[in-house]
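Of the protein chains in this complex, one is absent; all others appear in place.
The block that comes next holds chain A.
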Amino acid sequence: MTARFAPGDPVRVRPGAKPGHVRTPDYLKGKDGKIERVLGAFPNPEDLAYGLSGEPERVLYKVGFSQGELWPDYGGPAEDPLYADVYEHWLEPGGGK
């Protein structure tokens, strides 16, 4: 399983909804972040939830965001980071800043 993104790559979490079980929290949808670490490939939990095989496996990334981007009214330094684990099919290349 080759990873589409590498550490340092800018990414955007795909906006929008998908019916059923989803492992990408809503507050990250449409947000810009950066690949922090490639965590490996795992059976797709969004299929496992329905008793399917989870194949093909999906690459999971630790993605970094800045709190100031996520919450305009964040009560701390805007550069405070937030990291979340996001599967590849929820990510698209980021525009870069």
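Here is the rule we use: contacts are C-beta pairs under 8 Å (C-beta built on N, C-alpha and C of every residue); 3 or more make two chains touch, one makes a residue touch a chain; residues count from 1.
By definition in this document, contacts and distances are computed from a predicted model.
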item: Listed names "nitrile hydratase", "Protein-methionine-sulfoxide reductase heme-binding subunit MsrQ", "Dihydroorotate dehydrogenase" or "Sugar ABC transporter permease", with the criterion being the UniProt name of the chain not displayed; value: "nitrile hydratase"
item: Sole residue of A:P19, A:G51 or A:G76 that reaches the chain not shown, by the stated touch rule; value: A:G76
item: Contact residue for the chain not shown (choose from A:D9, A:D47, A:E69 or A:D85); value: A:D85
item: Positions on chain A where the hidden chain makes contact; value: 23-25, 27, 39-40, 42, 45, 60, 62, 67, 70-71, 74-77, 79-87
